[in-house]
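Only a part of the assembly is drawn; its chains keep their places, and the rest are absent.
Every chain is named by a letter (A, B and C) in the order it is written, and numbering of its residues begins at 1.
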Amino acid sequence: MENTQYATSIPEIDAAVDHLCSPRSLGSVWLQSAQSSRMPQTAVLREIMQRLRAILFPGYFGSSVTSGSVKYHIAANLDSVYHLLADQIRRGFTFLHAIQGDEQDAQETADRANACTINLIQEIPKIRDLLALDAQAAYEGDPAASSPAETIFCYPSLYAMVHHRIAHVLYENKVPLIPRMIQEMAHSHTGIDIHPGASIGSHFFIDHGTGVVIGETSIIGDHCRLYQGVTLGALSFPKNADGTLVKGFARHPILGNKVTVYAGATILGRIHIGDKCVIGGNVWVTEDIPEGSHVVQGKHIQ
Amino acid sequence: MENTQYATSIPEIDAAVDHLCSPRSLGSVWLQSAQSSRMPQTAVLREIMQRLRAILFPGYFGSSVTSGSVKYHIAANLDSVYHLLADQIRRGFTFLHAIQGDEQDAQETADRANACTINLIQEIPKIRDLLALDAQAAYEGDPAASSPAETIFCYPSLYAMVHHRIAHVLYENKVPLIPRMIQEMAHSHTGIDIHPGASIGSHFFIDHGTGVVIGETSIIGDHCRLYQGVTLGALSFPKNADGTLVKGFARHPILGNKVTVYAGATILGRIHIGDKCVIGGNVWVTEDIPEGSHVVQGKHIQ
Amino acid sequence: MENTQYATSIPEIDAAVDHLCSPRSLGSVWLQSAQSSRMPQTAVLREIMQRLRAILFPGYFGSSVTSGSVKYHIAANLDSVYHLLADQIRRGFTFLHAIQGDEQDAQETADRANACTINLIQEIPKIRDLLALDAQAAYEGDPAASSPAETIFCYPSLYAMVHHRIAHVLYENKVPLIPRMIQEMAHSHTGIDIHPGASIGSHFFIDHGTGVVIGETSIIGDHCRLYQGVTLGALSFPKNADGTLVKGFARHPILGNKVTVYAGATILGRIHIGDKCVIGGNVWVTEDIPEGSHVVQGKHIQ
């Protein structure tokens, strides 16, 4: 076999290919048995989210429906979501097994993916209830909004919350990778970055939203409202004896009910912000705030 | 009729469908006669904005043109924009009527949509004039810019201002929903969130732009420049006797001419920032600032 | 020739066309010999970036590969990138010549575009090495990350750094427009805005990322970490005698190794942030910070 047949006319390309395919270089990025044919698929997740939007808000999104025919479309979309999502979740588990170098029992993985999907489907009516209240909150909280319907149709807050409330159920079911991808789709679209682990109550509204970050272990009560650039973050990252980060411990704030956080405020650590607190714009908070407080610029709490 | 025919093999899906189609659940999101076939269409608005970009900046966007043929392409695009946009605006009015439960006279609605569209078309030459000055301001304000042409072709500020200057004319014509959708397309693309109601003078430039919020009743003079993360917001939301927000009153800042606002600054309330003021990064301002002031960190004005 | 044939039935459209095609209006936006057929093409750059992602992270992106076949796919993608990118770079030079009103020697331009592309291809192995370390840093820096693989597949930081490390090589080769377009693609997708001119060391990670701005002449050492909303900006813009901005001088910060900058911090000017510094959230820094300092709220350095 003549090796020269492989040569391109441009030696720099050949050299780069050789480098990129050397065991050392490939090894630096090569996931054990990584194969794009087995990876979760962004385009399919996008279709799933579109069908879910049509299920949650019929008439606004998806095929045209009437009160007579709405059930048919919801049922067909839900059935398709079931098939499509179970497969994506299975891919998520496969990815996790590849990372962990686990043996994987194909049937067990499929069963587990199915169970997670069924659990999400059971939660969807509750998710719609919450989103309807979120729309009401958006309408009531934004003087520029003309109706809850408008906020359902085109507000970034509602878009982000559809993604979050779905992703959160999957996270609770310990589905790997998929909730994170659903989060990033909303993050990229809206600039609102809510970790799937965050627990968020009813009547939630984020105005404008760009730059909002809500960390993995955040807990938010009912009737809360955030503005753009708000961070609910961690204050420090304790490490294990071996120097690696401790993963998963409670490190983000807890907000009570009816808390408002204005633009650019930063709330860090496992602190409690009491009911009906108002945190002013650009304020920096790292300690508990008692119920009903108004915290403003110049009175940083740390 | 055997009802069991409707059953899927997966009872959880059936149960979720029943919940989601119950009058209580549907009622929580059901817009009176909402039908996606009558909703404004994001994909068509996207096409409209692409054609408008080709009209405003021939040679940069759209079909290839020469100085000899440019008029043909502008005319054809403008004629298509007229037809497409009038239909979208009609859909916007239909949405509004559905929300308000109004009777709608189809012909009257169509006539009003046409009139709004014609008014936009009349404004387009003026919009181009303003955008050309915005490109000049971007070039002059950014040491990294090599030409106004570069800013037209790929700067987020220009992208956002094309959307805003179009949306603002529609807002002034009291078109429902459509200006907001045009705003959100730019917001999602650039992270710059300018309410269609905001009034913005000539030679306007936003550098980087992510996180900028400009509220509905803001007024900005000529030759102003903002950086990323700047908020021109409201300080408070007065309520009506029934506890609902007062909608539409003047609640955002007025900036004079030649005002510069650095990254992360927050300017709130119906205050006046005088000509040639410079507001420093991360500064928080809630009171009038006299002409020519320089406001910096540590000297918060509230 | 009857002029009335040109008339549409709607005189406002005719009038707008006439205005928009008047020498004065066209002249305000008309690039000398601008032709969209000669402009760089966003859709092709998008394809190029997808192919580069498949080259850099085989198995994660692009066609399905095995350890046996990965070389074929890398080689084919690299060859296609070479052809496609050289053409886009040529278009970038053509755009520059049009702006500058230069005579352009077609062959010389093509040769220069080829040389720039070849140089990028030579750098790709090094770029992969750096990105693999970035993935490691993301995993180590985020308690919510389950593996470096997860960060490669769906973290905005890695997405932004793929674009930046490619764009930076092109910038160093003085390719006009194209690096900026690559930057803006990532900026729009992630909210992270890194100028192609910025020089960034190994093990770099940006958490969340929305609103981050890294200026053209910034220099960042190894093992640095930024959070959302961080600005590495310029403090002032000196002007030339004729009042225009001085372009391209060093005006952004230099960060040493192992520097961490928390959310919303602003670091401005050609200052040095020493090794192992920690800059707190929302902090404003405009002067040098010695090695090992911890700068927090309330202790603004300016």
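FYI, contacts are C-beta pairs under 8 Å (C-beta built on N, C-alpha and C of every residue); 3 or more make two chains touch, one makes a residue touch a chain.
Worth saying up front: this structure is predicted, and the values here are computed from it rather than measured.
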Number of copies constituting the complete assembly, 3 shown: 6
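Convention: only the chains that are shown with their structure count from here on.
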Chain A-chain C separation of Cα centroids, rounded to whole Å: 26
Chain A residues counted as touching two or more neighbouring chains: 191, 210-211, 229, 264, 282
Complex contacts: residues of chain C adjacent to chain A: 55-67, 70-71, 74-75, 78-79, 82, 118, 121-122, 124-125, 128-129, 131-132, 135, 140-144, 146-147, 149-150, 152-156, 189-191, 208, 210-211, 227-229, 263-264, 281-282, 296-298
Chain B residues touching chain A - in the complex, by the definition given at the top: 8, 10, 12-13, 15-17, 19-21, 25-26, 28-31, 34-39, 95-96, 98-99, 176-177, 180-181, 184, 187-188, 191, 193, 195, 197, 210-211, 213, 215-216, 229, 231, 233-234, 237, 244-249, 251, 264, 266, 268, 282, 284, 300, 302
